[in-house]
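Selected chains only, in their assembly positions.
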Amino acid sequence: VAAALVADLAAFRDRHRLDRVVVVNVSSTEPVPDPHPAHARLEALSVALCEPGTVLPPSSLYAYAALRAGCPYVDFTPSTGARLPALAELAQAQRLPYAGHDGKTGETLVKSVLAPMFAMRNLAVRSWSGINLLGGGDGASLAEPGANAAKSVSKQRVLGETLGYVPEGTTSIEYVADIGDFKTAWDLVTFSGFLGTGMRLEFTWHGCDSALAAPLVLDLARITAAAHRAGRTGPLTELAFFFKDPLGDVDHALSAQWEALRRFVTGLE
Amino acid sequence: VAAALVADLAAFRDRHRLDRVVVVNVSSTEPVPDPHPAHARLEALSVALCEPGTVLPPSSLYAYAALRAGCPYVDFTPSTGARLPALAELAQAQRLPYAGHDGKTGETLVKSVLAPMFAMRNLAVRSWSGINLLGGGDGASLAEPGANAAKSVSKQRVLGETLGYVPEGTTSIEYVADIGDFKTAWDLVTFSGFLGTGMRLEFTWHGCDSALAAPLVLDLARITAAAHRAGRTGPLTELAFFFKDPLGDVDHALSAQWEALRRFVTGLE
């Protein structure tokens, strides 16, 4: 299968006479795959892919094919994608950049500015709970428990990284067909200030995920292509601005990510 | 009157053997005063204050007395305070720092992180409307139309400065005795993204203004005292982090203000 995908990508590039193709994963969220020894080393993975049986989840199989075909790879979902040691090795061998994970379009975007606000003002966040109601294909996919678990982990990461501690509370996801391609997210934050005074913030975000994602996908394709042209290889940690669960040990506050992105893009020009 | 206030401040400093006294205005919001020719120059103001009649609103009279007594002055309210050319002249002559205006404790604090988020993502804010319900003495005072107008202007300033344009919508303030010293603020933001898709964000902030203000007032007193000790004079624009309507032509995004504050405080040590 991998060889066929590589051939498809190469044929597409040739047919349209393109300098480069950036592969962006925008398919539905996968469950976390079972571990496999071939994930650790490129050589073992290459061998295993020639044998019958499933070694890689689809997102990683496409990442493998993209990198083999010489294409930078961007993961806009919380799926595994290029996040395996064997694929990092492949990207390095091919001298290709890659980026991810999980486009930060709505509720997590809001979290990434509110959580630093609480931290800057030294207000202790006691709990942060929320629910996401969404329809459409993405909603149907996330209602599946495995995908749901992968997504929820990605969504709460910003809190621990920004606050320095993890408040109680979880984010649940529910499929509601009537909401269609929009998503309604409700969050309740309880926090305490001077002398332990308890206070609350609630918000409701009603956004169209596709309309929020599309310009980010376009920017990611352009910036990743520019990074490739400029000879950048490996994980593009400077693109954390776009992701809920960014690669590398990076700042999760949106303003810091914005500054990092500006510097990166300016350096590519 | 001014001379009596000066004497009181000096006596307080002497009685407690203090190196310095920082005067912080936390009284109720005043209406915007009528213009007066003596506001423009210190000499004219000093003469006018010796004559019968009211030249300055209370907040500015206290600012005058503080500066005459050699005390730095901080305005935690939207009142006029030290914001008159004659008082800037006096601060310079006395080699004193001053800061203001209007402590950023709740709804505007949230605005100062959400508005940059919309700007960074190039989401066009179409309208931003809100209502503040509050009881207590502050609520009773703000229900008075003059004070209300002064406050509302201060609260919307962050949007124009951060977004680069002023969306439609206003912030209204209503006195509700039952809410007491807490404040409930509700805001509705409508915005549009890719292909003009309309989306919405609502939030409800339920905070205790006194508990939110107290640590800011303590920090302002300490930092302003440190600035005085370090020989800083004139408007302390680096303290914009604390204020809805900060002095000077400064960034209104909270994260930028936080960086400016960190640099300032580090430089004082």
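A and B label the chains in the order they appear, each numbered from 1.
The rule we apply is simple: contacts are C-beta pairs under 8 Å (C-beta built on N, C-alpha and C of every residue); 3 or more make two chains touch, one makes a residue touch a chain.
On a predicted model such as this, the values are computed, not experimentally measured, just so you know.
Assembly remark, whole complex in this entry with 2 chains visible in place, copy number of the identical chain is 4.
As a working rule, only the chains that are shown with their structure count from here on.
For the pair chain A and chain B, the distance between C-alpha centroids works out to 40 Å. Interface residues of chain B facing chain A in the complex, by the touch rule stated above, are 109-110, 112-114, 116-117, 120-122, 182, 193-195, 197, 199-208, 210-212, 214-215, 241, 253-256, 258.
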